[in-house]
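Removed: one protein chain of the complex. Kept in place: all other protein chains.
On to chain A.
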């Protein structure tokens, strides 16, 4: 600072420190009370807001479009989506049972599925495209002889009789390869042998096309009265109670906005707590190394924790809640506030080692070194507060909490810490500080010995860093931040690869005509895969398809009965048929691969027959019934479905069920369009292309892809704004308080160089910027400038024989405090949450670079011009 300002500040701080020292006991008690109160208040009032939509300002135009969409279609967000995968009959059955059970429970406001229900079952064949329907009709006609004979004699004897014929009469036609059916049958018989029901899927045998397209989706919207986590647990327990599990051939996984946010919050929280704890432990270790006195270490830690709790208390008053980003404030606070404690402590020890009494050393540290601390705190503060005016609310709130936390940390370091040291001074320590290894000394003095060379190298490196700037990437997809191996994310990524991608854009159109127009325009875009709207549910080419169905009805007719009743088991007849099939399979003389399957079937049947023969008569009938159920159970339902599908009638817009209408037309008559991408937009390039393309046609579209890209642009804009603002403000701050252009330059050069090198390194190690780690950059700016300011302060207050401010105890203090900050940042990398991990990585690399640049470059800038600062420190 200029001598005048410096004098005032020193006087104020010295007076303050003396006052604290005089009333040390009272100060400690006061802090204890304050901290206790803040802690209790925070614990009871602080909430965590896990809603990602509150992270970005609601006033942004794309957020407003989002809000309008949510208003029109409130069912579309905050849902749990159950994805059911199984053989077609079981999937349908599972969907129906799960849907009915959940709908009956009061915890769930709405349960609905897309593309299922009586209407879709009846018209399923109309929804196939012409080619698929053709293929299906061929498959059915080819299967007709088999189906016809089986429905004429729907019994075990009938089925096995047909199979036996197929094996013994090479000319006899089966609609499928023998080997295709023997294996599933073997499996079913095996399961039945063990008393389990593993149904044979007729639908997948007979029809190559799954009428419902593979997966079934059930949308579950919990009511407002139940908490998200409880809702997910209830869904899972319902699934378990209905036995929809692997043992029954069904897989149900959960995804959707609610499970994903729960998983993410868990990971973030786990990460935050773990890293917070790790921070504390490592920090304590480094503290001891630097301060070498248990009393001092404890004093620092107490001051640190007290400040942390007070900051938490402030968080409640100032902001009211923590969001997914500001949870990290604790780690950041610890890393920075500890700096003040360490440097304060080490300066104090240096003075004591130089001969001052504990009391006087304390006063001097508080008074003079306090200046540097105040400047550091202000600079860091500026770095955090620069985010407040931006639209990136999540980071703005972190800025408020952490920034104010720094002030609290400063206050604690200048009040509580001196009080604690005064009351519990360290025991006299006569050991000399261990000398630095030669290599480090040599390295440290390099910039002093070769100032020009150092400056030139710095320039070259800066240019290299500048050149890599265009390659710095931002990751647009927040899904990449989520914990990688959670079910909700895996299902999401699975779906994103296929046609049911959840990453689709949405659009509201005021009328059906405009919906049709927009649909047409959007479909013409090469990036768009398909556009869905109410209109798309009217099947295309109905005339042709209905004719095909008519023909099918004619040719299949009676073979597809509406109410097929399986014959009751007839032990004599059925067992005879099973035996005959076993013998036929055993003696099968066809090609080698089928022969293997046939032999396997023969063995399976043999086992079953032997076990059945050995059982009492009553049990024999039971076993037969179980087998009949498993092998033929799915037939009647399949026949009914086919029967109904074959008699489909034309479908017009007016015929669509009300449920369906409600999902595509809002209460106030707006038509919804759902626009799917052609490529997998989980990849950034494709995502941006898709979002931009859709918005050229319809600027008011919303949905995940649009939101991600717009969000990313908002964040990048916010960051650029904040970073620029912070840099300018810091420069002004330095100019005003240092009153020296040259000194300002000296402080800023390592900063700029460090930033450029950070860009270069991030490109090399492929570290992308993302929604979470952009906070690191202004933060690094604040910390980096801290390091520079303290070193510069030492340079300006140096004795005549100190040529290198780095090779002093101040340098050592800065190094140690930087190490403590570093461990705190590095501990973020323990988090499973990829966002926190990347933040930790960026901060660690950045801090190392800033440290290196300050230590190795700043001294070289001091060499040419002799320092004009106050030459003598006051003892």
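Please note the rule applied: a contact is a pair of C-beta atoms (placed from the backbone, for glycine too) under 8 Å apart; a residue touches a chain by one contact, two chains touch by 3 or more; residues count from 1.
One rule holds in what follows: contacts and distances are computed from a predicted model.
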item: Name per UniProt, for the chain absent here [options: "Ger(X)C family spore germination protein", "histidine kinase", "ABC transporter substrate-binding protein" or "Phenylalanine--tRNA ligase alpha subunit"]; value: "ABC transporter substrate-binding protein"
item: Residue of A:346, A:556, A:569 or A:630 touching the missing chain in the full complex; value: A:556
item: Which residue of A:142, A:168, A:644 or A:680 touches the chain not shown here; value: A:142
item: Chain A, residues in touch with the chain not shown (by the definition above); value: 134, 138, 140-142, 144-145, 148-152, 171, 547-548, 551, 554-559
